[in-house]
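Subset of chains shown; positions unchanged.
Residue numbering begins at 1 within each chain, and the chains themselves are lettered A and B in the order written.
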């Protein structure tokens, strides 16, 4: 995570202030539950809420941690400074640091997921709008980078919509994966803390109790979470790659929006570079790079070790902040993408009529020509277009073997673009519903 | 994938014979649908089914492919040899190779997922059985590899059960991700093939039609699939790591089953090594290694390129065969794991009574000692145990400052193991239901 690729709302999820605020809430809710159970005096539970509106002093907590080398103890010491040492003496009773740390981490991930879900919804709205705008904007479809058959720009946006819609579903599942909390004490046996404390804290904080924890919440949940971010990032790369291709000089079917004062190159003033989507390609690599360490974090030793912690201190903020930024950037790119329908037509006609070769092939076979012969007939005319710049329709009309099978009208009909777009509505209905 | 780590049922999913059989079914069902639509003659559709019980000649197909350098054309040529060139001339009409290849790949992945789901169910059964068997077998819980507080071996099995149960759910979701098919023709516009053909083929083969494809089925689906396998593999590593730790000489709380003729070491005949779980650790690394290439496969160029294909030819079989083998191996390990309850007790008592220190700490604070003072009191007695081999209970009874706060009876009560196991039933109910 670096400021250049960060947005404030997501950064705030990961601030020290947010973290300590959540720690406080967990401890205070736990005190309430313990008071309800008669384990600690009600007055002490109530006293803790005095810190509800206090600002926790991050520098002071760091100072204490420098001595104790233990962050939760440092926080509790500071909390006692606010609440009063005597009043605070039941805080954290029967709990371990991990109860606080793991529940907090999951709350942060859940909040991060909520932001990512909102980001994705915004991206979907942009894709949907552009899809309908360009539903009938014909462009050539390409396989292997080579012209294949006509499609429409609307279908391109629609397929990204469908992909991102799947990602929305995956993000929601990923959110559920980590929306659990644990207040189960040392090695998770609840020996020193009643399971009802966990239930109360989780309910107050919008989490499910972790069915079985071992001081730590099991890390397969987090592995699944970060793996999902990796999939979303790869989809971002997918969209970015399409736009980079569309903007390259020889294609130029679309361009990222280019603002007034922006300079494309210090040396070449005419250049408009797809720098946003290139940037997104790199950001996708970074979000993906969190997946493997998250997978390596699953196998902790016995009931817990702390090897996962340094990893999560980094990938927690890094992957979510970067992905949030990337989704927002991509939404902007889609929203403002400058589309050039004329270029699309010009490109499609680079090899005059050749993209219709499959239709002709089919027509020949349906007219009774064997598939092998039809293939040869098409190929020999196609090669003249490819190599000599001929017009495919003209060549076919002049080929006697073709004409033996197909009339002039039948040949001409094969060059109607409507043939290729006739199912666009069907596909849109599948993707967007009616 | 190598034979050493393969099981026949999963290997069969990926055989050339299986692949060609699926190709055939797709083509034959597509012909049926085209005949229903009046696009091709009914007789030709029916003729294709003549190959229903034929053995496809893999060597012959390879031979044709060596010339055409195109696998689907090679297969169709061979199919025509069986069905008759004339009868077969409408086969594959309006379709592209990818319609066949991608739908087939998804069928194979779906079948592979079914096997993995069955594997997981078998593993869950073994874990559940062992969990109940050792529900009350007390052992020391460890954080950081250091003795913490008592837990039970049943809880250890139960937490692996809960983790694998989540993995079962993830596998089912992953199966859904890839249970789609596409018969949408070049660049996915259905220009040359009616969407109803796709619907019919998918219905016959147990798939959902891909809402929008572009000649290829979008690869975010496969990325999510393989990412899930990576999570499952990491959980396998988690269980394997626990067992490796339990078997190490100084711990020896459990051992992998050691068969009669087996030799642990060519040099050291007494050795019994946890080679199965070490092997599983390595296999987990391999399954995980499929995740990144699968993520890199998402960003194809325009409507499709074929960079994903070589990756999938490898990770398709490799990751599923290896994971199938690993799940089955782990099930065997769990099923036959030799557990040593006496060793567990002996280990727990290595530092006499020390694991009860937290209970004493809590009792002191509840008796009115400040947290800081209680911490010091516990620590000074704990250190005698740690450094001089003293007995913790004896030391506490002899410490006048402790006795000022707690009676002998109160101290002795702190060393009752039942305190730590009192919520085992609660946790089991959460994990296994009632």
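Keep in mind that, in the parts below, a residue touches a chain if its C-beta (ideal position, glycine included) is under 8 Å from a C-beta of that chain, and two chains touch if they have at least 3 such contacts.
Predicted, not measured: the structure shown is a model, and the values here were computed from it.
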With 2 copies placed, total copies in this complex: 4
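Heads up, the rule we're going with is that only the chains that are shown with their structure count from here on.
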Chain A-chain B separation of Cα centroids, rounded to whole Å: 24
Interfacial residue positions of chain A with respect to chain B in the complex: 85, 89-90, 93-94, 141-145, 148-151, 155, 158-159, 162-163, 166-167, 170, 173, 177, 186-192, 195, 209, 211-215, 218-221, 223-224, 227-228, 230-231, 233-235, 237-238, 240-242, 245, 281, 284, 288, 291-292, 295-296, 298-306, 358-359, 362, 365, 370-371, 419-424, 426-427, 430-431
